[in-house]
Structures are given as structure tokens and as C-alpha cells.
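Of the protein chains in this complex, all but one are displayed in their positions.
Chain naming follows the written order as A and B, and within any one chain the residues start at number 1.
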Amino acid sequence: MVDKKEIEKIRIEKKNWQENCYNPLVKKKPGRKKKFENLSSNEIKSLYTPEDISHLSYLKDIGFPGEFPFLRGVYPTMHRGQLWTMRQFAGFGSAEETNERYKYLLEHGETGLSVAFDYPTLYGYDTDHPLSRGEFGKCGVAISSLKDMEILFSDIPIDKVTTSMTINGPAPIVWGFYIANAENRGISKDIIGGTIQNDILKEYIAQKSYIFPPEPSMRLIVDTFEYGSKYVPRWNTISISGYHIREAGSTAVQELAFTVGDGVEYVKWAMERGLNIDDFAPRLSFFFNAHNDFFEEIAKYRAARRIWAKELKKLGAKKTRSMLMRFHTQTAGCSLTAQQPEINIVRVALQGLAAVLGGTQSLHTNSMDEALALPSEKAVRIALRTQQIIAEESGVTDAIDPLGGSYYIEWLTDEMEEQTYKYWDRVEKLGGVLPAIEKGFYQREIAQAAYKYQKEIDDKKRTIVGVNDYQLDEEIDIPILKMDEKGEERQINRLKKLRKDRNKQKYERNLEKLRKAAEGDENTMPHILDCVHSYATLGETCRVLRDVFGEYEEPAIF
Amino acid sequence: MKDIAKKVLDGDPRSIARLITLAENNNPIATNAMKDIHPHTGNAHVIGITGVMGSGKSTLICELTRLYRKQGRTVGVIAIDPTSPFSGGALLGDRVRMMELAMDEGVFIRSMGTRGMLGGLTSAVYDVVEILDASGKDVVIVETVGVGQAEVDVIKIADTTLVIIVPGLGDSIQTLKAGVMEIADIYVVNKADRSGVEQAIAEVESLVDITCSGKERKTPVLSTIAKQSKGIDKLLNEINNHKKHLEKTKEFEKQRRLRYEAELVEIIRKRLMNFIFDESKFKGKIEDLLDQIRKKKKDPYTAASEILGKILK
Partner (left out) sequence: MVDRKVRVLVAKPGLDGHDRGAKIVARALRDAGMEVIYTGLHQTAEMIVEAAVQEDVDVVGLSLLSGAHMTLFVDVAKLLKQKGMSDVLVVGGGIIPEGDVSKLKEEGISAVFGPGTHCDEIVDYIIKNVKR
């Protein structure tokens, strides 16, 4: 960027500064640490200068927001034109209770909805299934049928507000519930907007809420791409996620490499089926974590955008919209502490800020009590206010990509991109993404990183305020969310009534048609919608798919 | 304590498990119980399964067990994983792959660490095989550590030894030292849906041609896809064929004598080590000798003679 003579001068002067200013002081008073390493174990120097980024060309490598390679942002105006969507992940107990919480959040200024489902729902079991014992509504809302979806969104303008649903194994069915509910309310499916997470690769790698084995799961996902691009054009049929990979213990570089790698894999599978890349790529979205190392996170988002754009171009994308890495961010759940929970508010503020400076399109900020339970009303309100303060009071949205050009940030962005490609080489050598999953490559990398991190904390090489330093012996006294105890019973009764009232022949016939489609290679979505409309439950529909595809069992990898 | 032996013979899972623990820990209670159960052993078909990590041993065992169960036979599985030489602890994760057998009364799965033994087995494995045998299991499967190199000990304990190979693990034959490859009574090329399977089978078959020339029985080479339950029935057949072959040719006798010899040696070794390193009258003496050896005042051979001299008197 700068001319070679100038760079050489800077290099010499920095050496002088190091030898004459920095080192003597360190000799007298040793630094706080011998080595400064970020969370990906990259060593961070004391100072970055133009020399560190002299290999970069502004126009080629950095560019302008809204233009290839989109390093500085996916849209020309970014947050000046439109703030990120404030989208708080929420759900607990029965549909009635969660509906109340959604109304509360919308009232207090959130601009998009996000559904958390309970474990039985995530695994495609109805509330009355034996494996659902004890799990109803505990970590999300229980949705077993179209009826529940109707209640969940009752009195909520789903034609005006978008909804993100964190569902993976049974994603096509739950999407079916949402579409069917909209249609029943007279809202056409070509105007509803939202996202289904629908990212099965990261389930095998990290979150573990898979149902079927990899090949049939990928098939279902491409079915949704195909269906969505034709009939539900405003819907993001996938949210390719790094959040969970990070939560499972990976480093930031691993999160970046594995997630974007998964994304490329989905594109390849869809193209293999014959879909035109420019028809489905614009509706692929991403989901990242916002963890503690402020600058590393910002560099990560920027690198992600540039890598994605380059890869999509390589794969033949022609439309700008196909190359945009649009992403949602959630602040790191695993960084929250149960000790001194109020200080989590500070952690979340910093993490949220990093996401904004990194150019996120949508953000969820965690509540302070989430290391203890699901968020109380007060806690989630504070979390929402955190975003509003960043948006309205901090001024960080005035200039787009304000940290662009920082020697440290540009160097780190580049470094993370380089390390991503190194990881991709290793995956290639193992035969590709699915073979690498089967061989346990990702799982081993993550387990190793998680163990290393914990050891650093246990050995006090890494400080977690309130946990291994600055501790306080206190009774934790914050209001914990209590759920309606009658919720489960109500849900089970609702299921009983639904099974009694529906047209048995219609429902059985539709399930049979779905089975045939699943056994062949017809797109399953239209049949899933028919099942949903005839009030087949989640569990019943999933059982058909379980019979046809089988269930996945993972090896134990430490 | 005659009680525990009787309960084991009755097939009580808790007692079986308890006795295994006592035997593993070299508890004298176990010694007495083992005396009582020995007359009731010798009925189970003992199958040893070895192969490198990633060859799918656990999945294959799960499939074999399922098939045995369908045929109404009961199975004991001993799954061995390496004990850390540094901490003495072990992560035993083989059970995970056999989850679907978890609630079957006719299946008993025990995970064990090698506890310092080389050769891929634990020194207590002889006892555990006898315990499962005496408790009425028709088949006892011993799954060894997937180290690949020093797996040879398994042939001493097993009636039928399976060596599992996987195509595409580099040069799968070359990666296994010559000694390991020759121990097989049956070769299994698992994950046969991977590329390179024909080559792997051909390599093994040519090895078989060399090692079995002039012998009565030619070691069969089978291919399986354990994850998809393919090839398991053929494998079971060959295992049964091998047992028949052993019985017909009286190889069975030889095989069993090998096992008991190894077991006897192991028991003697443990007793001896026990005696030397734990008896208080010797403990000080050992420390003394070690000092002298370090200071080059004595050599290890002389020291050994001194100790053994005291015992053999």
C-alpha cells in the first residue's frame, strides 16, 4: 500500500524503537505476560505498523463495502442505511408462554423474532414420547404440531416481522409448520421472511442434535434450498453456523475455517443436484459467535466475508447477491459465568460491540443470568438495551467498517484467512468434509482446543474474572425464570385432542406419500407441507423419515 | 466368599462385574473364587479381534453380537483401551459404539485399561475370559487396543483370532508389522465401501498364499461394511467353521494349552512381582540395591541373583 522505501524506513525505525525504547523498559519491568497469545494461540506482537500490511493492496484486498471482496461490509451503506436486526433468541415451556415473551420483546424494541425449541422438538419427538421425559419446555418451546405453531405466533404480524428458527434435524418439518400457519392466516409464502438453521454438518461436528445420517440429511437440506428458491424466495433456507462449534470449545480460527468450509460443502452438494448457484446462494446465511477477544472477533468476521466471496466466485457465482456473507451473531454463551452474574452484562456489551464493528446483519445479546437458567424478563430487557445503546449512543455506526485500515486488524484478518486455507488443505487430504467428520477430525480438534482452554483457566494462565480471580463469596441472588407447571399437561392434552379431531385417512395418506418421496428422489418439501396441513405431528412425520433414513450414532472422540 | 463364585456361575451380572474388579485388582478374594470357577470353564468360544484404530472393531463387534443374539447365543465382550503410561488412568470409550446392546440381558460388556501391559491386553484378561465363560456366555469376544504393532498376545488367549484391516489407510498391510499379520485365523477387510478395497483384499490374499502354503487350512479373507451390517453373516459362518476345524484337527487342544500356559506364566509373574516388590521384608532391600546399581557398586544381574536367591532357597 505504501511505497517500498517508506516501508523499509519504518522497519528500521521500529527496530530502533524496539531496541531503544521497548526492550529496555521490559528489562526493568517485565511485561504482564511473557507471551501474548490470542484465543487461537496466535502470538500478538506489541505493535503493528504499515510494514505488517505492506503486502496488501487497498483496491484489490480491502476495497469498498458492497463490492467484491466485501471485506468492509456486504452492503454499501451498512448500519448507516439500516441497523442490524435485534433478534433475541427465546423460547421456553409451552407455546402460550413463549408467545407472551415474543410480544414483550417486540414491545421493547426487538426487530426480529428467534425461536428456541426444547430438546424433544429438536430431536423430532412429540411431548408425549417416552424420550421426552423430563425435557418438556426446559431449554426452549415445545412444538409438536401445527396447532402449537398457530399459538406460538398468535397476534404476531409474521407478514411484517421475520422469524429465525433454530432447528436442524427436523428443520423441513418445522419450516412446514411455519409456512402452513402463514398460509392458514392468508399470508402467502412468497412474502414471509425468516431463517431456518438447517445446518446438519455442524451438528455432527459440535451441537449433536442430528437425527439421520449425513447423506440423507444433506439431501433434505438441498430439498429446502430448491423449494425455497422457487416458492419462499424471502426465506434463508440455511444458517451455516460457527456459533456452536465455538461453544463446543474451538478457537476462533477453527470456527472460521470449519464454518465457511461447511458453507462451501453445501454449495457443492446443491450444485451437484443441478441447482444454479445464483438461484440459491443469495439465500444462504451464516451464524457466528462473538467471543471475548475483541479484535480477533472483528478480524474473523471480515476474513469470513472475503473468503466466502472469493470461494463463491471460484465456484461460478455471477450475481453480487450470491457472494454476500450475511450473518447473524450471538454473544458467547460459554463465556458467561455463574459467579457474579451481573458482570456478564459487561462481557456481552463488549462482545456485542465486536459483532457490530465486524459488520453483523443481526445480533442476539445474551442475558446475564444464562449461566444459571433461561433469561428472566428483566435480564433479557437489559440485553436488548445493550444493543440499543450500541446503536444509538456509541457512534460506532457512523462510519462503515471503522477499524478498516488498522494495521493490527488488517494483519489479523489476513492471518486468519491464511490459517483457514491451511485447515482446508488438511480436510482435503482426509478426503473432504464428510470423510473428515467420519474420521473425527473436527471433533478431535475441538476437544483438544476445549481441553487446552480449560487447563489454562485451571492453571490460572488465563484469568476469568470472578471465577479464578477477583472472586466473591456471595449468595447468588437474581430472579430465575419460573415456567408454568401446567404447561406439559396442557400440551399433552392438546396432542390427544389433535389426534382425535383430525381426518385420519388424509393424514395417513400424506405420510405414505412422504415415505415414497423420501425413498425416491422427489423433493420432500411439498409432501411435508401436506402432512403438516393434515395435522400430522412432528414426531409422526419424523418417524417416517427415521424409518427410511435410519438414525445416526456418533463415535466417542475426546 | 464361595458365595461370589456361585453367583457368577448363576450368571448374576453384579457378581460377574465384582469378581472382574477383584481379579483386575489382584485381590486375594478373587484368587479363591477363580479356583472355584475354573472347573466350569472351557465352554465358551473365545474370539480375539485386533486391528488399528479406525478399523471399525467396535462396530464390527456390535454387529457380530447382534447376529449371535439373533441365533440365541449369549455374548461377553471385553473392550480394552490403552492406559496412560503417565497418569495410570484410561479413557474407555468402546462401549459407546455398542449402545444398542446396552439393555440386552444376553450381552455383558466390560471395558478395561491395559494397566501397563504391552501386547495390547491387560494381564487380568485371562481371569475375565474365565469369569465370563463360567457365567455361561457362549461366546467371549476380546477387543484389543488398536495399536497394531504389538497385538500378538491376543493369539494366546483366543480360540479364533480376527485381524481387521481397512482400505485406504496408507498401505494397510505395510503398516502392520509382519508378526501381526500372521496371527490371523480370519482376515476381515472392513469399511469395504471405501476406495482401495480390491487392492487391500488382493494384498492380504497374496500374503495368505505365502503363509498358508502347505497348510491344511487356508486363512479366509472376508470383506464387510460393519456400519451397514453387510458381510456379517459370512463372517459368523467362518468363525464357526474355524471352531469346527479346531475341534476336528485337535488344534483346539493345542490352542487351549497355549492359553493356559500363558495364563500360568502370567499368574506366576504377578505373584513373583507381588512378592518381590510388596513384601515389607524386601522393600528396603530393593531400594538398597537400586542405590548400589546407580552408584555402579553392583550390576543389575548380580542384584537379581541376590533377590531370586532368597526366593528360590
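Going forward, contacts are C-beta pairs under 8 Å (C-beta built on N, C-alpha and C of every residue); 3 or more make two chains touch, one makes a residue touch a chain.
Please read all numbers here as calculations on a predicted model, not as lab measurements.
Engineer: Check each of A:K4, A:K60, A:R133 or A:K314 against the chain that is not shown and name the one that touches it.
Structural biologist: Only one listed residue reaches the unshown chain, and that is A:R133.
Engineer: For the chain not shown, which residue from A:Y119, A:F153, A:F327 or A:Y423 touches it across the whole complex?
Structural biologist: Within the whole complex, the residue contacting the unshown chain is A:Y119.
Engineer: Which listed residue (A:F36, A:Y421 or A:F558) would be found touching the missing chain in the intact complex?
Structural biologist: A:F558
Engineer: In the full complex, which residues of chain A touch the absent chain?
Structural biologist: Here the touching residues of chain A are 119-120, 122-123, 125, 131-135, 138-139, 207-209, 247-249, 334, 336-339, 371-374, 447, 450-451, 454, 457-458, 464, 466-468, 476, 480, 553-554, 556, 558.
Engineer: Could you pull out which residues of chain B are in touch with the chain that's been left out?
Structural biologist: Here the touching residues of chain B are 13-14, 16-18, 20-21, 24-27, 83-84, 87-93, 95-96, 99, 102-103, 108-113, 115, 273-274, 277-278.
In this text, only the chains that are shown with their structure count from here on.
Engineer: In whole angstrom, what separates the CA-based centres of chain A and chain B?
Structural biologist: 46
Engineer: Across the complex, what residues on chain B touch chain A?
Structural biologist: Going through chain B, the ones touching chain A are 54, 91, 93, 96-97, 99.
Engineer: Can you check the complex and tell me which residues of chain A touch chain B?
Structural biologist: Chain A residues touching chain B: 439, 553, 555-556, 558.
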